[in-house]
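Of the protein chains in this complex, one is absent; all others appear in place.
When the chains are written out, they are named A and B in that same order, and each has its own residue count from 1.
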Amino acid sequence: MRTLALASPSRSQAEESALRVAVVAALSATMMLFASLASALLVRRAFEDWRPASAAWPWILLGFGLAASAGIEIAARSQGRRRVAGFAIVGLSSSLYLAGALFVLGSLASGELGLSRPHDAFIALLLGVHVLHAILGTAFAARVLRATSGGSPESGLALARLVTHFLTALLVFILILLFGLQ
Amino acid sequence: MSGDRGSQGFISRYVFSLDHRVIGLQYLLTAMAMAIVGGLLALLVRVQIAWPDHDYTWISKILPGGFDGGVMKPEFYAALFTMHGTIMIFFVLSAALIGGFGNYLIPLQVGARDMAFPRLNALSYWIYAVSSVVILASFFAPSGPAASGWTAYPPLSALKGAIPGSNLGQDLWLVAMALFIVSFTLGGLNFLATIMAMRRPGLSMLGLPLFTWSMFFVAILGLLAFPSLTAASIMLLLDRHAGSSFFLPAGVVLSGDLVPGGGGSPILWQHLFWFLGHPEVYILMLPSLGITSDLFTVFTGRRVFGYKSMVIAMALISGMSFLVWGHHMFVSGMSPFLGSAFAITTTLIAVPSGIKVFNWIASLWNRPLRLSTPMLWALGIFSLFVTGGLSGIWLGQTQVDIQLHDTAFVVAHFHIIMAGAALFGVFAGVHYWFPLFFGRMMSERLGIAHFLTTFVFYYATFFPMHLAGIRGQIRRVYDPYQYEYLQPLAAMNGFITWAAIALAVSQLLFFWNFFTSLRGGARAGVNPWGAASLEWTEGEPEGPAEPEALNPVVER
Partner (left out) sequence: MQMEFPRNAGRLATAFALLTVAFVAWSAYAIATAALPPLAANRGRIDAAISLNLIISGVVFLGAHLALVLVLIRRPREARIPKENVRIEVLWTVLTAAVLVGLLINSEIDARALSTSSGGPEEPLIVEVVAQQFAWNFRFPGEDGIFGRTDPRLVDQAELNFIGLDKRDPAAEDDIVMPQSLLILPEGREVRIRLRSMDVIHSFFVASFRLKRDAMPGIATEFSFIPTATGMFEIACAEHCGLGHYRMRGVVEVVSRVDWPAKIREVTE
């Protein structure tokens, strides 16, 4: 048996495939986390002390999330300057989302009743965990885009797209759970 | 780059190494150190159960916080069984079997240069190492180590006044578990990516050793099950510190004072915890099942009987493990309908387990056996799997479980099937792969002596415990003889403790064998056991793999 070592500046197919497996696995784990949190909410909201409050901020955060998804779509479907614009939209929307979410969390925590009302507690829980994943996801997307920019940017972009849409879908999911159910 | 050993400093070669083999050994050695701690905790627990009036003056000099004038404090006893369980399950067995063997062997068994993400791999180890430090730090919390059981049921774990360890000790426990889960998750990503995407071209999944298959299933189980505990732990932290009431009901009166807030459900924690907890015990079992099948292959010289059905059995066990968690909660007052549903799934999970046992017998029947130490351990796993599996069937029936839940019967069951089979798997793996890790053989004589003493004393410790449970000896009890109906068990508990002490002392044989063989063991050839799996074809361990390099394409 002879062995040939192939040197190449770009990522091999195996490593690309490995990254895809890892991302899907990570997203599956994240889904299970939110499924657990969601099941807790669904049980809790049946208790008599569940009083959902309404507010404007969910719509604002939703807007930022959708904008981030729109941005990555633009980046994925175009080249050159439009692509850069797409990335800029994603970056800006993500930052605004994070700032807004942290503001909501901060005012909940420092509020008079704190997290003693169950609906508030679940807002803090779901939004807080989402923020954490949004930070991880954004950092990952940025890294994978930079790493693949030299060789095959499309594969990195595909992953960044997946992660961004996943985070947006999660945001929609938790907002529906918190504010959209009767 | 890989040939230039001298240019790599000690730190990057042995401490912050990216080499999966170094990382694997780091996990293994850390786990061995934690095992000593976990084992000592168990001994203290056993001594207390057998002889509740024991005078611990000599220990109280080392750990003054746990004792009051030579007498162990009940909250310290609670901390002992809490930390013993937590450390052994996560920081010893998961770490050794999955972090240790998994990391070392998966790339070799699939024919890859290293794990898919070596840097992530190193990060996994170091997060685990930090989490080990944090869990040990719980012992030094001023108000005492976490003491609500490894199961940490609220409100006991949520209310700081409910037991002394529920202050900082419990928080440290939660932080350590969170870090451990992050480590395990990162590891699981690496394992799946490597097994699925980095196999040597031409090597199909069905050509893999059953150990690799076990790692595949363990990774999936971990990724899908641990998030439930993560969710629960975050909610518990919020209940403890942010005034929420996920798990705290209204109207709790602690020491005569009403606890404010409430409206939550303690049973929610149980559901979330056991949704992880049950798959977790299969996470611990599967590697040993894989190792046993592979060792049967090597030491009978023929492939294990029914390789494909072994894979299917592992898949069924893994999948069904998500459907049985309620059997830990049969007496919690849940609806009888739910109870029946979980009883059905629990009983049915014994079917694929039974398939494995029959396949093993068929793998041994009419075949020549080489009874080297690794094979002895594999046979030991076979025995423990049968015994422990049988007692599990008892517990899976709702009415029998009423009598046996939270008694010593349960303790006997899981120590035999989970702890025992997993522990024997560690010993089997260490003896078997020692020549691969270190280029030398462990002593057969010491190995056989260690096996025989451990096997005998393990059964001597845990078999009688079933009887104590049937009698009605409750778990987690600082002094059973407060109850008249348990006083006849004094002699049996004494016997069990002596057996446990003998078991602990026997482990010195293992440590002695391990450390003396590192330098003085007989030099091993490339494939001393005559195995056919890929890890034995690598030859002498080379330098570290290049993280960014391609896998070489093999041409015949």
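Please note the rule applied: a residue touches a chain if its C-beta (ideal position, glycine included) is under 8 Å from a C-beta of that chain, and two chains touch if they have at least 3 such contacts.
All values reported here derive from a predicted model rather than from experimental measurement.
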### Task
Quick one: jot down which shown chains the absent chain touches.
B
### Query
Given the contact definition stated above, which residue among B:Ala33, B:Val133, B:Met205 or B:Ile361 touches the chain not shown here?
B:Ile361
### Task
Have a look at B:Ala50, B:Met115 or B:Leu159 and name the one touching the chain we're not showing.
B:Leu159
### Summary
Considering the complete complex, of B:Pro64, B:Gly256 or B:Gly520, the missing chain is touched by B:Gly256
### Message
On chain B, where is the contact patch with the chain that was removed from view?
### Response
73-75, 78, 147-149, 153-156, 159, 162-164, 249-256, 258, 262, 264-267, 300-302, 306, 309, 331-333, 336, 339-340, 343-344, 347-348, 350-351, 354-355, 357-358, 361-362, 364-372, 379, 382-383, 386-387, 390-391, 393-394, 397-400, 402-403, 405-407, 441, 444, 448, 456, 459, 463-464, 467-468, 470-472, 474-480, 482-485, 488-489, 492, 522-525, 528-529
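Just so it is clear, only the chains that are shown with their structure count from here on.
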### Query
What whole-Å value do you get for the distance between chain A and chain B if each is reduced to the mean of its CA atoms?
33
### Task
Could you pull out which chain A residues touch chain B in their complex?
1-8, 12, 14-15, 17-22, 25-26, 28-30, 32-33, 35-37, 39-40, 43-44, 47, 49, 109, 114-116, 118, 121, 124-125, 128-129
### Query
chain A touches which residues of chain B in the complex?
116-117, 185, 188-190, 192-194, 196-198, 219, 223-228, 230-232, 234-235, 238, 242-246, 260-261, 263-265, 268, 271-272, 275, 549-556
